[in-house]
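With one protein chain withheld, the remaining protein chains of the complex are depicted in position.
By letter and in written order, the chains are A and B; residue numbering begins at 1 in each of them.
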Amino acid sequence: MGGHSNWPEWIYVAVVIALMTWVGAEAWEAERLVEHVPADAETIIVTGQQWFWTFEHEDGTKEIGELHVEVGKAYKFEVMSKDVNHSFNIHDYVVLMDAIPGRVNTVWFAPDAVGEHDIQCREYCGLIHYNMRGTLYVEEPSH
Amino acid sequence: MAVLVGLPAVDFAFAAGEEPGEYLDRRVLIWNLFYKMMTVAFITGSVVSGTIIWQVWRFRESHPKAKPTRYEGTDW
Partner (left out) sequence: MTLELQKPRPIWQIMFSTHHTDVGLLYLISSLTFLFLGGSLALGIRAELFLPGSQIIADAMTFNRIFTVHGTTLIFLFIIPFASAVGNYYVPIMVRYKDMAYPKLNAIAFWMIPPAGVLIWLGFADFTWYATPPYSIISAPGPAADMWIFGLKILGISSVLGALNFVVTILKCKHPDMSIGQIPLMAWSFLSSSLIIMVAIPTFAAALLMLLTDRLGVSGFFNPAMGGDPISYAHLFWFTFHPEVYVLVIPAIGMMYEIIPRFSRKPIYSYSSGVFAFVMLSIVGFSSWAHHMYATGMSFTEKTVFMVGTLAAVPASAMHVFNFVATMWNARIRFSTPMMWAVGGIALFFSAGAGGVVNSAMPLDFTTHDTYWVVGHFHLFVMGTIAFGSIGYLYYMFPYVTGRMYNETLGKIHFILSFIGTVLVFFTQHVLGLYGMPRRIYDYPPIPEWIAMNQIASVGAMIIGISMAVFLANMIHSAGKGKFADTDDPFGLGGKYYYPFEAKNPSH
C-alpha cells in the first residue's frame, strides 16, 4: 500500500456523495408532486387481463381496448388484473402502474392536448404480451 | 450547468399550478427531472471518460515521454 496522502480520493468520494444526495432530493420532490392526486379527479377502473385492457368510467360506460377522455380534466386510474401481472402504460403521458391480481393500484394524469396515444402493457404476461395494446383518445370536452 | 441553475425557476411554475382546470403536467415534471439528471450524468461521464481516454494515451508505454514507474526494477 502506498504511503501517499489520500486527499484526492476523499474529495472524490465527497463529490459522489453530494451528487447522490442531490439526485435523491430532486427525485423525492418530483415524486411527491407526481403522487398527489387532485381531489376532483374522475375515477376510471382499468382492468388488465390476458391480453387486453378494459375500462369502466364513473358513469358506468365500459370500453374495451380504447379509452376516451376529455382534455383538461384529471383522471385517476384504479388499475387491477383478472389473472396475471400486467402493467398499464400510456407512454406519452408517462403513466405507468402495475396491474396485480388481488390489489388495486392508483395512478393519475391530466391530458392537456387533443390526440391519440398508445396504451401498452409493460409487464411480461405471456404469449400475446407484445400485442396487449390499446388506444387513448383525448377529445374536446363534450359540453 | 446554466440549464441546471435556470430550471428550478421554471420548476416553480409546475409546483404552483393546482387550480381546477390547471393540473400538474406529469410529463413535463418527469422529463425535466430526466434532462437534469442526464446533464449531470453526461458532464460527469465526460470528465470520467475524458480522463480515462487521456490517461490511456499519455501513459501508454509507446508515448515519447513514457518513463518507468518508480516501482519498476524493485520488488513491489
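Everything that follows uses one rule, which is that a contact is a pair of C-beta atoms (placed from the backbone, for glycine too) under 8 Å apart; a residue touches a chain by one contact, two chains touch by 3 or more.
Computed from a prediction, not measured in an experiment: that's the story for all the values here.
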Where the unshown chain meets chain B, residue by residue: 26, 29-31, 33-34, 37-38, 41, 44-45, 48-49, 51-52, 55-56, 59-61, 66-76
Absent chain, residues of chain A that touch it: 1-2, 6, 8-9, 12-13, 16-17, 20-21, 23-24, 26-28, 30-32, 34-35, 50, 83-85, 87, 89, 91-92, 94-98, 100-103, 105-106, 118, 120-131, 133
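Note that only the chains that are shown with their structure count from here on.
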Centroid distance [mean C-alpha coordinates] between chain B and chain A, Å: 27
Complex contacts: residues of chain A adjacent to chain B: 19, 22-23, 26-27, 30, 33-34, 36, 38, 40, 72, 74, 92-95, 109-110, 112
Touching residues (chain side chain B, partner chain A) in the complex: 14-15, 18, 20-21, 23-27, 29-31, 33, 36-37, 40, 44
